[in-house]
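Shown below is the structure under consideration.
The other protein chains are all here in position, but one chain of the complex has been omitted.
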Amino acid sequence: MTLSLLARAIRAAGLAIFFAFVAIPLLLHSAYLATVGIFIGIHAIVAVGLGLLMGYAGQVSLGHAAFYGLGAYSSAILTTRLGLSPLPAMVAGTAITAIIALILGTPTLRLHGHYLAMFTLAFGIIIQTIFNQAERLTRGTSGIVGIPPFSIGPLRFDTVPKAYLLVLAVLALSIFAVRNLVNSRPGRALRALHESEVAASVCGVDVPRAKLEVFVLSAILASVAGSLYAHFVNYVSPVPFGFGFSVQLLVMVVVGGAGSVWGPLAGAALFTVLSQFLQKTGERIAFVGTTDTILFGMVLVAVVIFLQKGLVSLPSRLRGEATPAEDSGI
Amino acid sequence: MTLADQLLQYLITGFSVGIVYGLVGLGITIVFNATGIINFAQGEFVMLGGMAAAALAANGAPLWLAVILAVAATTLVALAMERLTIYQLRGASVITLIIATIGASLVLQGGAKLLWGPDAVTFPPFSGDTPIRIGGGGIAPQRLWVMGLATLSVVAVQLFFRFTLTGKAIRACAINRRAARLSGISADRMVRLSFAVSAALAALGGTVLTPVTLMQYAQGTHYTLTGFLASVLGGLGNGLGAVLGGVTIGMIESFSSGFISSGYSKAIALVVALIVLWWRPQGLLGRRQLQ
Partner (left out) sequence: MSYPLQPQQVQPPPILATQALTKVFDGLVALDAVSIEVRQGEILGIIGPNGAGKTTLFNLITGIIPVTKGHVQFLGKVITGLSTHRIATMGIARTFQNIRLFRRMTVSENVLVGRHYRGNAGLVSALVRSGATRREETRLRLEIQRYLEMVGLADKADMPAGALTTGQQRLLEIARALAAAPQIILLDEPAAGLNTKETQSLAEFIQRLPRELNTTVNLIEHDMRLVMDVSDRVVVIDRGRKIADGTPAAVQRDPQVIAAYLGGDFVNGEWMDASELEGRKP
């Protein structure tokens, strides 16, 4: 079928573009491009986790920035105050975040739809407030400086290209793991409970436990990304870890397509590139600088209107298949 | 100030801020009942109302005119937003619509910043700012305006929905869209009307509150989030519940700010709200869902 050939061509082109993009910053020795790539990668790691939660388990989280922040702050505190080296600090921080996610996730099991959204929104705000207020621990609004670059033993990722490769590796690992999950027994259980919790229960799926597991998993991914962020930027403050970023994550996941593994990655890339573009252009063209929020908002609305089902499903939509996550979320 | 005076202060502050949260929550509820979505730009209407009124007053308009024009202008903006976003996305999923409203809120925020700059603005209180002495402390008279006008609007809206034909038509749409359409009610018109009413409420809240708290382009988000929390706390879909939820949150914020810590006050209000929802998942005035 010509259409299927077209779809396959698009998919192949997409992959080629993907690999090209991945290689370009290194080939061009551009620290700027590599930095953008690092942020895309870090955002993508969180987005993939959130996509799992929303697209497969059908849950929503309007507070995921909190877990990202928890990862960043625990890495920051453990390395600067307790002198731990980055890898054990990340592991410890991820464990802390996982425990908090377990505690916060348990009440969400009984909630659905807007109640769930509100609950996650609330704890996102609560955690950011704690970042702001617990000054002895987090240094409040001034933030924590002097976070060392990430290192594994003697291997230090202290240059931009090295950090870029690190983030790529972690991203690749995350995508690999999530792909494995989706096609496995627990992955099927998740997709099943998304469609009908009752029917899944009747098949023997422990629905509350499955939801909790994926919630904690998505929090772990966010935490790892947060740690990478802290070690790259060498500074954390409460500002990036609030509702604004949670919304950005939501946008990345929904616009990219929550029901696929690559969708959130595409969404993260698009979003990060767009905001970078607006920022850079704003520095050069005054008009754009003052209107970047407006432009961004308009682009967001336009994208949502014209691409209701997200980008990554485009090839399969051309093929005429049913898309995996018709409603991308709730 | 004696403890009683302090308590009165907190009560009044809490109620005056809380009732504005309640207005936002009520607006969110009205739109939710008509469309099934949470309008995440609702708080921007508060912000726009306040800032527009400030701009008009700064340009010489008498206060009463500034307020009316600001509310009217915000309502028009809301209708434009509805036409350009919600209307375009008829039939899309809830999350898609919510993201569209988030995009719209960004446009409104950016627009406000562009028009009126990044600084906070204000205008003079309606009846001067000599505090009214009560007991050992004083209340800003504007707070009384806030409480009075906000309560009046809530009552007016409730009467509207209960006793006017249009109001009942909107409720009919919320309950059963198809049946309403078959009875000749245009769902689209009802949705637009709901947007208009909710925006007017929010804008009114914003204008009366601005002399007390000032208004800045980025403050809308706070009102959106708190309004959403208020409506869920009160029982999603229940307008009176949203108002009650808003007042509750405002009170808890005020009292915890006074007695515990002002930095943590918002978080404390949230924690209490979450505990209430844990104990009563359907909200304060919500009805328990049958399985």
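Per-chain numbering from 1; labels A and B assigned in written order.
Heads up, the rule we're going with is that a residue touches a chain if its C-beta (ideal position, glycine included) is under 8 Å from a C-beta of that chain, and two chains touch if they have at least 3 such contacts.
Since the model is a prediction, treat every value here as computed from it, not as a measurement.
Novice: Just to verify: which one of A:Gly71, A:Gly124 or A:Gly187 makes contact with the chain not shown?
Specialist: A:Gly187
Novice: Pick out which of A:Ile103, A:Ile152 or A:Val198 touches the chain that's been left out of the picture.
Specialist: A:Val198
Novice: Given that one chain is not shown, which residue among A:Leu70, A:Leu84, A:Val170 or A:Val207 touches it?
Specialist: A:Val207
Novice: What is the set of subunit A residues that contact the non-displayed chain in the whole complex?
Specialist: The missing chain touches subunit A at positions 177-178, 180-181, 184-189, 191-192, 195-196, 198-207, 213-214, 217, 321-322, 324-326.
Keep this in mind: only the chains that are shown with their structure count from here on.
Novice: Could you work out how far the Cα centre of subunit A sits from that of subunit B, in whole Å?
Specialist: So the centroids are 31 Å from each other.
Novice: Under the definition above, what is the set of subunit A residues touching subunit B in their complex?
Specialist: Answer in residue numbers: 54, 60, 107, 110-111, 113-115, 117-119, 121-123, 125-126, 129-130, 132-133, 243-244, 247, 250-251, 254-255, 290-301, 304-305, 308, 326-330.
Novice: Mind listing the subunit B positions that touch subunit A in their complex?
Specialist: Counting only subunit B, the residues touching subunit A are 32, 38, 84-85, 88-89, 92-96, 99-100, 102-111, 113-114, 221, 225, 228-229, 232, 236, 261, 263-264, 266-267, 270-271, 273-274, 277-278, 281.
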